[in-house]
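One protein chain omitted, others in place.
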Amino acid sequence: MGTVRYHAKLPGQKAHAPVDVQPRGGGRYAVTYNGKTREVDALGLEQGTLSLLVDGQSLSAEFEQGNELLAVLLRGQVTKLDIVNDRQLRMRAASASFAAEGKQLLTAPMPGKVVKLLAKVGDEVQAGQGLVVVEAMKMENELKATRAGRVTEIHVQEGQAVENNAKLVAVE
Amino acid sequence: MGTVRYHAKLPGQKAHAPVDVQPRGGGRYAVTYNGKTREVDALGLEQGTLSLLVDGQSLSAEFEQGNELLAVLLRGQVTKLDIVNDRQLRMRAASASFAAEGKQLLTAPMPGKVVKLLAKVGDEVQAGQGLVVVEAMKMENELKATRAGRVTEIHVQEGQAVENNAKLVAVE
Amino acid sequence: MAKIRKVLVANRGEIALRVMRTCKELGISTVAVFSEADRSALFVRCADEAYCVGPAASRESYLRQDVILDVAKRSGADAIHPGYGFLSENASFVRACEKAGVTFIGPPASAMDAMGEKTRARANMIKAGVPVVPGTDALSSVDEARAFAQKVDFPVMLKAAGGGGGKGMRKVEDPKEFDSAWRSAKSEAMGAFGNDAVYIEKFLDKPHHVEIQVFGDTHGNVIHLNERECSAQRRHQKVVEETPSPILTPKMRAEMGEVAVRAARAVNYVGAGTVEFLVDSARKFYFLEMNTRLQVEHPVTEWVTGVDLVRWQIQIAEGAKLPLLQAPTPNGHSIEVRVYAEDPAQNFMPSPGRITALHTPSGPNIRDDSGVYAGYEVPRFYDPMISKLSVWAPTRAEAIERMKRALSEYMVKGITTNVRYLSAIMDNPEFRGGDYDTGFLPRQHQALLGRENEHLTELSVIAAAVYAHTQDEKRKAALPAAAASTAPSRWRSFSVAGRRT
Partner (left out) sequence: MAKIRKVLVANRGEIALRVMRTCKELGISTVAVFSEADRSALFVRCADEAYCVGPAASRESYLRQDVILDVAKRSGADAIHPGYGFLSENASFVRACEKAGVTFIGPPASAMDAMGEKTRARANMIKAGVPVVPGTDALSSVDEARAFAQKVDFPVMLKAAGGGGGKGMRKVEDPKEFDSAWRSAKSEAMGAFGNDAVYIEKFLDKPHHVEIQVFGDTHGNVIHLNERECSAQRRHQKVVEETPSPILTPKMRAEMGEVAVRAARAVNYVGAGTVEFLVDSARKFYFLEMNTRLQVEHPVTEWVTGVDLVRWQIQIAEGAKLPLLQAPTPNGHSIEVRVYAEDPAQNFMPSPGRITALHTPSGPNIRDDSGVYAGYEVPRFYDPMISKLSVWAPTRAEAIERMKRALSEYMVKGITTNVRYLSAIMDNPEFRGGDYDTGFLPRQHQALLGRENEHLTELSVIAAAVYAHTQDEKRKAALPAAAASTAPSRWRSFSVAGRRT
């Protein structure tokens, strides 16, 4: 069985690094990363769980696929990373787009209710200034501007229920 | 929404009894059985689990579909019953066959290993006489004849691993 | 009073389950009330009976006295256990229960009146000779409030007069933050207790939050069951509690216990209550408030005293005498941590959502009081606490190691929790030293978010690559015309074998 190349990018890293997976049958693999090759025995349990033996070390690994990154839970540490195969990496390169610069779009970090708007369209705001208060689970959470600028869009009203990731306020 | 009729047969009962299920929307039903109509609020949770409120009583019901019967686990009691809809009941009636009489086929009640055969083809055996010893989970289990008769078939050898429900010995 | 036969639990989540468990052991039937958002909750499934009392918002369900009393009547419940929060410290509800002929499992309305409104409690305690923190009555205007704060000097604490549990509470260090803190404290207090009265207390130097569990019966006996150290707080909510307090000497324990009993006696207290104190750096202690109900963190007291506090609550509501007439000597050490659906790295932002997988710890001297299960969706409407994990061990050092071990077994998927943060607390030198004040968690925040272990990161990359490979193989195997270049994968046979993959 041939070696399959994957590409991993950890947060803070500029580029993907190769990870070579060589299946050896019976759930065994030789995996090469960072110049080291390790023996891996992998057993799939529930959806998103692998029992791994890596050079004898026993690791119960849990996986959760997010919108962009794969979260790996291993011995209490959560590592979020981008992991793609060759084809996916090529597609990624082809469709790379330039993110809009300069605009900060504040989105709801969890589902909740907008209890107060602290700015209106046209306001000049400072970095760290509160823009909107969202209540979730009986706690009020003030969401702040991460940059100075002018409020250009407000997508919600006071009293409105918002879903996770809903657009709230834009600052440019 | 119209009433849907089901038919339930408990162990020991001769015939199916009707159970009328009338959906009322929002997970609510009126269920009529044994001449009584009850209000039921049903919420499906995991596969095979219903949270039921029956006239206010809260019941967490677990279901397991066996080969023939549906097992219902309710407050610690397991009730096995046959439950079918109209169509299934008609099909059942159409295909009813007469079970072979007089022959007792001993099958493996669990997966295990045959450690000893205690009879051979042609032997006359008494009810309660040991026919075969199956080891499972480090315990030996002697399986006995439920009727007197003559051993007519032996399907296994000593040392052989057997699956659940595997044919072992027939007595006629 | 007659034996209680059926208890309506006017609460939700883990505490509803906690109360029902003791009821079950006492042969008492249980009635759950639930909001529409809680139809799938574990406490509904575990009750003998369950009735919907309204929509998600607490004010329209768990705070509806009329609807809850109506359910009590319909179901034939002879008593109501209020848990903590919601109606548990609401004297008008106690009176309504009395009027309806239903036993309220808790203190009489008079004791609640005397202690429930925090400012009135201060006045009563001053009268009873109990030391209190310098502070005000409830204040009517932000200007009056600001003026007091400037007089006693910052930092100050804003507190809801109508209730506890960190709701409507704000520490203000900077005069510039005062107005915004005042506004949000009032708004939160209104949401949580239906009462937006807020008062001010001077913030003490490096205070410890130490509380004494008290218990009274209807025969005039009042005892205490030792203390709980609750100084590990974030956003004024407790995160870790333990008993004995690492800073208490037996002499202090006896003194604080005596004062707490005096406080309870002053209001003719009956049932379970907690007298909260602040202990300053000179180890002087001040009455803070009395919680006239069962406390979230009661399990640590249960571990070291062997007492089932809910059982006592019920028996005392039935008219029994206290089974003990003095504080038992603490046996060993207990620690509790609160598992929250929240992200410590995002300012403890709540993280409601569906729990896709759950593994809770077990083994010697571990207790998990949980209100959730795998497949359950944590609703967005209520407190983000999903479980309380507590341990017991002969010594504090062993209890810390046991808690670390237990947390290492705790696995929740689908939502973000503070499990790793809790584990970092157990490893933190200040926590391990034992002398941590209420500034501990904010002060150590960055350290508690943890540092990346590079070895684990490397292993995670390897694990991710193997996982990606198995996923790719499964996808191939699922396609009708799979890429034939790869040999058949064992992953395919797993799904065929019936594993939920």
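Letters A, B and C mark the chains as written, and numbering starts fresh at 1 in each.
To be clear about the criterion, a contact is a pair of C-beta atoms (placed from the backbone, for glycine too) under 8 Å apart; a residue touches a chain by one contact, two chains touch by 3 or more.
Every value quoted in this text rests on a predicted model; they were computed, and no experiment measured them.
Student: Who touches the missing chain here, C:S370, C:S423 or C:Q444?
Tutor: Touches the omitted chain: C:S370.
Student: Which residue, C:K6, C:K24 or C:R235, contacts the hidden chain when the whole complex is considered?
Tutor: Only one of C:K6, C:K24 or C:R235 touches the chain omitted from view, namely C:K24.
Student: List every residue of subunit B that touches the chain not included in the displayed model.
Tutor: Subunit B touches the chain not shown through residues 1-2, 4, 6, 8, 10, 17, 19, 21, 23, 25-27, 29, 31, 33-34, 38, 40, 42, 44-50, 52, 54, 57, 59, 61-64, 70, 72-79, 81, 83-85, 109-112, 115-116, 130, 133, 135-142, 164.
Student: Just the residue numbers, please: which parts of subunit A touch the chain that's not shown?
Tutor: Contacting residues on subunit A, toward the hidden partner: 43, 45-46, 51, 53, 56-58, 60.
Student: May I ask you to list the residues on subunit C that touch the chain which is not drawn?
Tutor: Considering the whole complex, subunit C reaches the absent chain at 17-18, 21-22, 24-27, 46, 299, 302, 306, 308, 331-332, 354, 359-360, 362-370, 373-375, 393-394, 398, 401-402, 404-405, 408-409, 498-500.
We take it that only the chains that are shown with their structure count from here on.
Student: Could you find the two chains linked by the most C-beta contact pairs?
Tutor: Chains A-C share more contact pairs than any other pair.
Student: How big is the gap, in whole Å, between where the Cα atoms of subunit A centre and where those of subunit B centre?
Tutor: The separation of the two C-alpha centroids amounts to 49 Å.
Student: Can you list the subunit A residues in contact with two or more other chains?
Tutor: Within subunit A, no residue contacts more than one other chain.
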